[in-house]
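Before anything else, here's the structure in question.
Every protein chain except one is present and positioned as in the full complex.
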Amino acid sequence: MKLPFGGPKRREKKGRPRSLNEPPLVRGLLTAAALVFILLFLLLPLGIVFAKALAEGWGMYSRSVFEPYALRAIRLTVLTTLIVVPLNLLFGIAAAWAVSKFDFRGKNLLVTAIDLPFSVSPVISGMLFVLLFGAQGLFGPWLLERDIKIVFALPGIVLATLFVTSPLVARELIPLMRSQGSEEEEMAVTLGASGLQTFLKVSIPKMKWGLFYGVILCSARSIGEFGAVSVVSGHIRGLTTTVPLHVEMLYNEYQFTAAFAVASLLTMLALVTLVLKGLIEWRASLRGEGK
Amino acid sequence: MRNRSRRFALLAALAAGALFAASGAAETTLLNVSYDPTREFYQELNVSFAKEWETRTGEKIAINQSHGGSGKQARSVIDGLEADVVTLALAYDIDMLAEKGLIPKNWQSRLPHNSCPYTSTMVLLVRKGNPKNIKDWSDLARPGVEVVTPNPKTSGAARWNYLSAWASGLEASGGDEAAARDFVARIYRNVKVLDTGARASTVTFVERGIGDVLVAWENEALLVVRKLNPDEFEIVIPSLSILAEPPVTVVDRVADKRGTRKIAEAYLEYLYAPFGQELAAKHYYRPRLEAVREEYAAQFPEVKLFTIDEVFGGWAKATAVHFSDGGMFDRIFEAGK
Amino acid sequence: MSIVLEHLSKVFGGHGVVSNVSLEIADGELFVLLGPSGSGKSTVLRMIAGLLDSDEGRVLLNGRDVTGLPPQKRGVGFVFQHYALFRHMSVAENIEFPLAIRKVKPAERRRRRDELLDVVGLVGFEARMPNQLSGGQQQRVALARALAHRPEVLLLDEPFGALDAKIRAELRRSLRRIQGELGVTTIFVTHDQEEAFELADRTGVMNFGRLLEVGPPMELYLRPQTEFVATFLGRANLMVGECASDSVRLGSVRFPLDNQITSTGGERRVQVLFRPEDVAVRDSPNVLAVPLLGKAVVEEAGSVGSLEKLRLRLPPLPGVRPISPPVPFGVDSILVDATRSQDQARRYPMEPGDEVWVGVRRIHALLHPGLSFLLVAGGGAGREAAVDLGGEIARLAHARVTVLGLGSKGSGVAERLDRVRERMGSGLAALEIRHSSAGLADAVERETGRQPFDLVIAGRPPEGAVEAAEGALGRGEHHLLVVPEGSSIPKSVLICVAVGEPGKEDVHFAGRLVRHVGARATILTVLPERSADPARAQGERFLAAAARSLSVLGVQGETRIRKGRVLDQILAEFREGKHDMLVLGVPLVASGARASLDGHAAEVLKEVRDRPVLLVRSRGSE
Partner (left out) sequence: MSGRRGVLPGFGLAMGFTLWYLGLLLLIPVGALVLKAATVDPEKFAATITSSRTLAAFRLSFGAALVAACINGVFGLLLAWVLERYDFPLKRLVDGLVDLPFALPTAVAGIALTTLYAGNGWVGRHLAVLGIEVAYTPLGVVAALTFVGLPFVVRTVQPVLRDLPAAIEEASASLGAGRLQTFFRLIFPELLPAAVTGFTLAFARGLGEYGSVIFISGNMPMKTEITPLLIMIKLEEYDYAGATAIALVFLAISFAILLVINALSLRSAHPVRRG
């Protein structure tokens, strides 16, 4: 056993006296109520996905997951995510940099505009691109003439996903950058660093966990986006169906087990996301960074 | 970080290349945009047609399919979904393509039987033992009976359902429009769930256990009773039903642009050929070909069928009266609530 | 008595944050609880308010035992360091809050609020929100709020800690005035001795969870009883000298004492204190009418406002060891701080390098001499335990510590000692690290010859514990604590004494140690199986006396008499009583050849392998 020296510096959770806390009964009831709520709305839905996915055994499960159409859906989803995330990353960094390091008129409006896709129904988001690039849309005839396909093809899916997920990185970085302030960057500049050096050597390391977190959220959302993609996808099996659409399709084909099996893939991905997020928060709290 | 995003970009480019390479391969593709319940049917048909085409011409082809609510599918094609052929639930939906100039106005006369290679009708699906004793359309209007049918606004099947009910109302009252309207209104008051598509309704009724009766495509009902849940449901054939004619056509503008007209036409003709007819019957669609029909006579009991032209004067008129914005259906619904 | 604290204790995670604090505060008194941060003073205050439950002891407010009561029912007013104003309430709402809680009528509330705003000098600020006020104003609001419900006692937890010097001074005057007008009994917690001097009727000094001394601030300043209080309350010249019955010798000079030192047993060294203003400095010895320490060199000279501060270096004085100001290791000379009035400074200017004569006007001898430990580190298994436990006890006992690292060069001793230094940190009164490549006995002998220690703490080796103990006891005057691996701070100590005079030293030294670690003590004596009644009566009398001397030291405990074979009975009591430290007196000759343990001591040391054993050298047989 090692005895601590140097006074009681260890951080202890101080035992609150009873009068500053709720009676045990109240605590128990409140905790129970919260847990029942979690059970009904989070745990059971989670459980049912796996229960149904494995209802017909592992063989059926792996057949559903490794079936060619499923694999192609996964490929499309991964591809979309790989395009969407870096773009939104760049946008997020630029937007956060502009908003949190500088003062200008109309900043509030800009922040609201960045947030806008949050409040737009995904269906409307998808519809915007059909209105724009559909054969009957604004640019439709022009595109048709040049035989450029946007909606009902990969570009449309990417655009819709891009739209829906665009605020995620920025929203993660803006508060972080605001709270971190600009002192270190200013310091670097006074020490003679160039703009790019300052950015790469000071700013990026400072916000790296926030960035990482934003990327995780953005990936999770682009993998799971349904409403917007549904509008622009065209539902061509194996060509323009992302994983969530594939799940819906299987579900509509009475292949419930297969639907839940593929859904369980998405669910596991969601769980991995949560674990990663937890790890990041843990590391950030260790370093005293973050939120 | 810069390295990482560069790596990202590289990866993305590679992956994109791979995807476009795959879709842009020498293989000719054909896209069949269809409605919900035909998935299994076309899946099987596509495989055998591709084989047939290869032996006939030596050309390898791949046929893609897209399924959804009939109206939604037509809308997608109008908006640019490049369908070489459409096989939808309603002639009306295909008419919309004609209206937008994608196909000629006379499309329906280009193939036999009004371009409808198979037909179906609407039947009633009830739970085993028929606990609510549902025999005919009139039973659906009875208080206490819960009906499941899709939304006529979005589902082709639902329009057939609606029109069948309307016709039976007309027949019962001796042609009184007001009585028919009241009859249909009473049925829809009993509707528990109004899904967007025929498939969704079936799921609701079969899997969720909602409702006492599902108004469904005959093929859908047969699928459920014969294959999916053999011991839980029964089919009730109403005294009168509509002759549902799901039409097919080549989308001229797309097929010409992509140079697939020949394949597309052959594909549709294949539907009329004995093999296609056989396959349709196997998937519970009523075949046109006499020989096949006789073979599957046991599967398709005789029903008193009427056509939409006979009772409603064609799709255009029926749509205008019943399903347009502010039409009969809307009024029934808004008054009913 | 308005506030009475009886044996209050609080433990956080096995750490005594507050240990056995007892205190009585009179009606209307303004009491300042003073101590460095982490000393436990805020914890005491929070236990009085009921914001923390005490683990032991009682709190009485106006004769009412409130120990189990929630803060709501204690009727105290509490002022927090960071004000704790309710941010969404205006000044008026904040002050009326305790009245609203008590359902006081609005008219009465307003009246009382206006009254209080007047008292704290914030009339006209009713409608302001807390974030529209300066820190000083916020604290005035907090004070008004704490007084609104007419609490019986007012508790202030470093209330001015976050404010700048000028506002602090102003608020101190306001507080003094308000407290005087209202006559509310007040405890004020601070780490700033200036606040104590300015505010307190009486002050109490805390360190490491213990209330060390209580008294009027000037009294504590002039006549402290402990090294900590002496150095904490202001600049101090503190050194160890030799004591006689009514005087103290510092080098060749004999100083009369202002207080009587109750010499306990063989104490011959004593800590003496003189304040910088008691030092007289002149360029010639003849003009100084006070006892002279000697001729010194001026090291530093500088003015701070009305005073000139000098630091002087004296040559080494025989038998004198400086404590404060601290002297770097290896330097023999003695540093002395002095202050002079500016008038004196002008008349007799001095500069660094000048040679001057140093005299002392008055000195004060500390009642409690400081303890000095030697911790033996390394040199085999079980020795780290000595550093761990020894360091912890030293911290609790405010002992000065020398850590002796054993091992040949290159065996990683240096690194280990660095780690020890890091781990012990600043919690100790003084820490010195030494290294020796000699064996245990020789190394200890060399260190104790260099400087006397009260206690040597050494790890228990797996084999040859008795021989090692004999080596460590050596020829010095120190006692020995043998620590096996995995020991922790003892909670219950068994002190074994033999009836008779030699027992006194065991009890006394053990008692001092036990008091510091806050353990309970059981004093045991073993009588022969067939001893007669008179022997038993004598034993009882002896134990009663021993218990008395323990309770004088503030140690709680009990006495036991057992009959039978001495070793068996000691071991039986040790196991049955679940004690976790054993104290045994060993009659050793203080000088001459190496010590040899025989009889019970050696056997006990062989038997008790998993608990610390304290061997107290008895000088009675000297």
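The letters A, B and C name the chains in turn, as written, and every chain counts its residues from 1.
One rule holds in what follows: a residue touches a chain if its C-beta (ideal position, glycine included) is under 8 Å from a C-beta of that chain, and two chains touch if they have at least 3 such contacts.
A quick note: this is a predicted structure, and the numbers were derived from the prediction, not measured.
S.K.: Considering the complete complex, which visible chains touch the unshown chain?
M.R.: A, B, C
S.K.: Which of these touches the unseen chain: B:210, B:236, B:266 or B:311?
M.R.: Of all options in B:210, B:236, B:266 or B:311, contact with the hidden chain holds for B:210.
S.K.: Among A:90, A:148 or A:191, which one touches the chain that has been omitted from the display?
M.R.: The missing chain is touched by A:90.
S.K.: Could you list which residues of subunit B touch the chain missing from the display?
M.R.: Within subunit B, the residues that touch the unshown chain are 69, 71-72, 74-75, 78, 96, 151, 153-154, 191-196, 204, 207-210, 325-326, 330, 333-334, 337.
S.K.: Which subunit C residues touch the hidden chain?
M.R.: 46, 49-51, 70-72, 74, 76-78, 80-88, 97-98, 101-102, 130-131, 142, 145-146, 148-149, 155
S.K.: Footprint of the hidden chain on subunit A, which residues?
M.R.: Touching the chain left out of view, subunit A contributes residues 19-22, 27, 30-31, 33-35, 37-38, 40-46, 48-49, 52, 90-91, 93-95, 97-98, 101-104, 108, 110-125, 127-132, 136-138, 159, 162-163, 166, 182, 185-186, 189, 194-196, 198-199, 217, 220-221, 223-227, 230-231, 243-245, 247-248, 251, 259-260, 263, 266-267, 269-271, 273-275, 277-278, 291.
One rule holds in what follows: only the chains that are shown with their structure count from here on.
S.K.: I'd like the Å distance between the centres of subunit A and subunit C, where a centre is the mean of that chain's Cα atoms.
M.R.: 57
S.K.: Cα centroid separation between subunit B and subunit C, in whole Å?
M.R.: Comparing mean C-alpha positions, subunit C is 91 Å from subunit B.
S.K.: Need the CA-centroid distance for the pair subunit A / subunit B, whole Å please.
M.R.: From the centre of subunit A to the centre of subunit B is 37 Å.
S.K.: Quick check: in the complex, which residue numbers of subunit A touch subunit B?
M.R.: Counting only subunit A, the residues touching subunit B are 75-76, 78-79, 82-83, 85-86, 89-90, 130, 133-137, 140, 144, 147, 149, 151-152, 154, 200, 204, 208, 211, 234-240, 249, 251-254, 256.
S.K.: Given the complex with subunit A, which residues does subunit B contribute to the contact?
M.R.: 1-2, 5, 8-9, 11-12, 15-16, 19, 23, 31, 36, 39-40, 64-68, 76, 78-82, 100, 197, 199-200, 202-203, 206-207, 228, 257
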